[in-house]
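Only a single protein chain was left out; the remaining protein chains are all shown in position.
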Amino acid sequence: MSRTHVTTTVNGDALEFLCEPHETLLDALRNHLNMTGTKEGCGSGDCGACSVTLDDRLVCSCLVLAAEAEGKSIGTIEGVSNKDELHVIQQKFLEHAALQCGICTPGLIVSTRALLQENPNPTEEETRYYLAGNLCRCTGYDKIIRAVMDAAETMRGGGAA
Amino acid sequence: MAVVEYKAPKTIDEAVGFLANSIHPAKAMAGGTDLIIQNRGHYDQPLVVVDTKHIDSMMQATVDADGLVLGPSISCAELTARDDIKAIYPGLIEAAFLIGSTQIQGRASIGGNLCNASPAGDTLPALIVNAAQCVIAGPDGERTVPVEEFCIGVGKNCMARAELLVALKVPRPAPGTADAYLRFIPRSEMDIAVAGAGVSVTLDKNGKCTAARVAIGAVAPTPLLVPEAGDALIGTEIDDAALDAAAAAASAAAKPITDRRGTEEYRKHVVGVLTKRAAKIAAERARGAS
Amino acid sequence: MSEAREYKYIGQRSIRPDGFDKVTGRANYGADLSLPGMIWGKVLRSPHAHAKITKLDVSRAEQHPGVMAIATYKDFPAVSSEAFEAGEGATDLLDLARNILADGKVLYDGHAICAIAALTEAIADEALSLIDVEYEILPHVMDVRDAMKEDAPLLHDDLFTQGLPEQPDKPSNIAARMELKKGDIDQGFADADVIVEREFYTPTIHQGYIEPHACTVRYEEKGTSMVWCCTQGHFDVRASTAKLLKMDLSKLKVVASEIGGGFGGKTTVYLEPVSLILSRKSGRPVKMVMDREEVFRASGPGSATRNWVKIGAKKDGTFTAMQARLCYEAGAFKGSPMGPGCMTVFTPYDIENAYVEGFDVVVNKPKVAAYRAPGAPQAEFAAEMVINEIARELGIDPIDIRLKNAAREGTQTLYGPKLKAVGLIECLEACKNSDHYKAALKDNQGRGVAAGFWFNIGGQSSVTINMNPDGTATLVEGSPDIGGSRASMQLMAAEELQIPADKITPIVADTEVLAYNGTTGGSRTTFATGMAVIEAAQDVIRQMKERAAAVWNVTAEQVDWVDGTAVNTAGEGRLTAVEICAGADRTGGQITGRGNINARGAGPSFAVHIADIEVDRDTGRTRVIRYTACQDAGKAIHPSYVEGQYQGGAVQGIGWALNEEYIYSKDGILENPGFLDYRIPLASDLPMIDALIVEVPNAFHPFGVRGVGETGIVPPLAAVGTAVANAAGITVTELPLSPPRVLKAMQSSSR
Partner (left out) sequence: MATVIFSSELQRLTGEEKTIVDAGTYRELVDKITTRYKDLERDEIMKMAVAIDGEIIHDPLLESVGDNSEVHFLYRISGG
């Protein structure tokens, strides 16, 4: 197996890495780029803990080959806040206590950002279905949904986006 | 399987060349949502992946007077956002929308769904009721296969080595036609269909059904076109009696197995329920359209 | 005691101190640590439910370039059967070892056989296929009822039933029997106007934490070895691992990473001892991470049960007798939560005559681990279903029948003590008065109510508060923060010290920093570690007063602590905490408060839930329409996280009731080891979960705190079960209420 050289953009930074052909984007982020904010919960696209954006499209990074990142633009949890200034979504997750253990939180925040970019004014039902691929075992989702709805309202009201 | 080589061809010829000339088994990949899951362990089973997403024609969808020409590798997310396609084939778009989560939608494609040849693939019954044709390219040129003949067994399709699904052609439906697709899953999302049913009906000005196709999924080794179920609707106004007859025909045609997703008995029953409900929706749509 | 005390900090919905790291991806979990020179470990697992290993040859794997070490059972120092306390209670050391790596026999699909460490994860994976194993397949037994039969295949020929009047002379799959008795059960049933009895089945379920088990370790022959892992109790990981590998506790440092959910499932060890062996043999740091399939196949699920309950009642709803026979699967090794099942089953009720018999039974499934109120949901499901049926037969409102019989202060429990003030009646009344309970139902909808009880525990906690020279505090605790407990520690310390919460930084320290601290479990953390925080804070205050007294040349008794300030009652003078800490160097050195306790007086928490369910009559599919979870918190330190516990527990229970189950093939192979077919609830499956906090203070806690983590999973099984029964017009005796099961019941319904 020869290693593949990949040139890509992660959270706006031009980066390069070497990967094995079988490795996933999740492997590359965590093991080659040391960006461990993206989590692995299942490795089969069933839990959403590894959610990232790939050219602005929400995907499970465990179901993307690392080599596919060539020339793409990737968005991870590490790029959601502006240095130490939290994104509204992050702030709302904290205010609403929308996390307990926190393992699903990076994926949920990345997914929520994608949701609100696509649909700034989602209904509760739309929110619940959009986020159905992000499993949370701790919260029962109640506070997560409230945080997302509140973030959406704040962002529509001209809060920092 | 373990991926040992990744290829990103820009043309169909190049892709077919990679598939034909690889020393290891080679597979075409679109969104990879099925294929990459299989890429775990088993390093003794090497696999070459040929990514089809860099081939322009496979990533485009055009609608014209003849119907839809669908690049098989377009993601469901992109496809379901296409109002022009949804206006003509609402059931097909519904089916595409049902595949997996938002994240999966961002990657999964109708072509991949079809080539994976799972009996439970959601878009398959919807393609069948729309009489889609599969355009297959290979070392010896192109051929076309009706979609209901594409899958030949669980996980098996009719393509030979080095063949590649390069387009899906979906004819423009006759006036007064509409489709619908429904599936049954235990939860509200994220499950594989326990059973699925696609229905397309054509109604005349008086609301009488002049043509109908019913296809069912997850109840046999391959998705099934059920002519008896369509026949039960033709000539009726799709009233309750016709719907019940179609449901019964679908249940009778189903040859399901019992597995972790449902029992044989349950699947036979539910596929009838879905057929009835999908036919009702399709008929309402057709009435609205005509 | 807590009456009429005005709180400044506790009860606030503050931002959790670890929140920033967790919403930015900076928090480090079990799989997030890599070390220089680190290699990867992988486990070879049994493909059979029950088999003798007739050959295990690792030589081909050893020769693979890139393979650095291989571990098998033989690498454990000799271990013998010995009970010791770690994590989730008493564990048999020999069983623990044989579960971590099979000793000549595999007992379930997924049972670990050996492990390989290699340069990369891929090489380790590849090398697993080079291990030659041969099996002699043995008959397997997968259900508690079958396993209890005389002629059942035996898992262990050295397992003899404990708790029988006579010591048995034949081995059995029944590891233990226990009974609890009160009053005269026969007379109780004789006095009843109505008697209902049923047997219920609950399936094997998994805790379903999103983070798989993971660790990174470094073995040091001469120095101190290190384990980094995701666990609910790193001190107990140290205890188990050191005991298995015969190491001094002081030579093993265990660092608790952030933990991505546990719910009881991360109270024991799987990978940690194995990775240390691999590290010892290779001389390299080793990382091991389970994949999701391994988590389902080989980490502790929760017990499947067959529980029979019989209850008698008078026409007016007064219960006269309650009887249960509870059979719990332990998995491959003894130790199901049958005991707590027996002890909780009827505790919500003040009953004169009761008899409970319990059985702990081994089967060819993974060894069960604790799961949130371990044992209670299964047992109380059976009891609450029968109570709802009695209420229906007698035409009494299900809340009213519970109010009539509810456990209250002075109730003599079946398991031992008389209850102090508890909040069950308050929860029942809150539910009865809720908008939810008054709301009308539509067609095909049904409502169910159920109560639940869990003891909660105390146990050992060690806390140090280091006062910094600027007057801020570092609160050092040893309880892994599984759901926001740092926030409640911070608030309790602030309340006691009367210094602002944001000036207190709680950290979860490793095993070298603090004295032993029990595992996060049993709903003990806010209660017990909270008590240690209070004690440490009081120690700080005592010292601060002494320092102030020294400055003023008065006695410490003449100094009061008011609003974070020392006040001289014998003269003039006020010194703030900031001033005292700034001057600590000149008054005797820095100030550290210590609270090392074994907390007693845990207060039980009762809950009452209401579920509304709609059923699709054509398909049997159900939908949760509305849900209320009401529970006694004693005192809610951080109400948002208390509500979160109620909501999370409720939804786990909803999953258990509706869709979650282990599905085994007839060969005993797990067919759904993934989140695709092990169906935990999704955001789109649920409505908002209304959380009602009742506060009846625990008499034994300074703030009145009761644990709240576990009780919430107890009522949903019967609340949902009854709602489905009412919506569909069926009798419910088996979970999960998956669509095929509900449809079948509707088709053959006689109700």
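So that you can tell them apart, the chains are marked A, B and C in the order they are listed, and the count of residues begins at 1 in each.
We adopt the following convention: contacts are C-beta pairs under 8 Å (C-beta built on N, C-alpha and C of every residue); 3 or more make two chains touch, one makes a residue touch a chain.
Computed from a prediction, not measured in an experiment: that's the story for all the values here.
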With touch defined as in the header, list the contact partners of the absent chain among those displayed.
C
With respect to the chain omitted from the figure, which of C:111, C:404 or C:524 is a touching residue?
C:524
Of C:110, C:312, C:340 or C:398, which residue touches the hidden chain?
C:340
Among the options C:602, C:636 or C:745, the absent chain makes contact with C:602
Specify the residue from the set C:267, C:543 or C:738 that touches the hidden chain.
C:267
Across the whole complex, the chain not displayed is touched by chain C residues 87-90, 163, 165, 178-182, 207, 262-265, 267, 339-340, 343, 370-374, 415-420, 454-460, 521-524, 598, 600-602, 699-700, 709-710
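The rule is simple: only the chains that are shown with their structure count from here on.
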If you tally C-beta pairs in contact for every chain pair, which pair wins? Let me know.
A-C
Whole-Å distance, chain A centre to chain C centre, using C-alpha means?
29
Rounded to the nearest Å, the gap separating the Cα centres of chain B and chain C is 44
At least two other chains touched by the same residue of chain B: list those residues.
2, 40, 188-190
Identify all positions of chain A at which a residue touches two or more other chains, and write them in rising order.
22, 43-44, 46, 129, 131-132, 134
Would you tell me which residues of chain C are touching chain A in their complex?
13, 15-16, 18-20, 22-29, 31-32, 34, 122, 207-212, 258-263, 289, 291-292, 482-484, 638, 640-641, 643-644, 647-652, 674-676, 680-684, 686, 688-689, 691
Touching chain C in the complex: which residues of chain B?
2, 40-44, 184, 186-192, 194, 259-263, 265-266, 269-270, 273
Quick one: which bits of chain A touch chain B in the complex? Just the residue numbers, please.
1, 4, 21-22, 24, 43-46, 48, 51, 54, 57-60, 62-65, 67-68, 70, 111, 114-115, 129-134
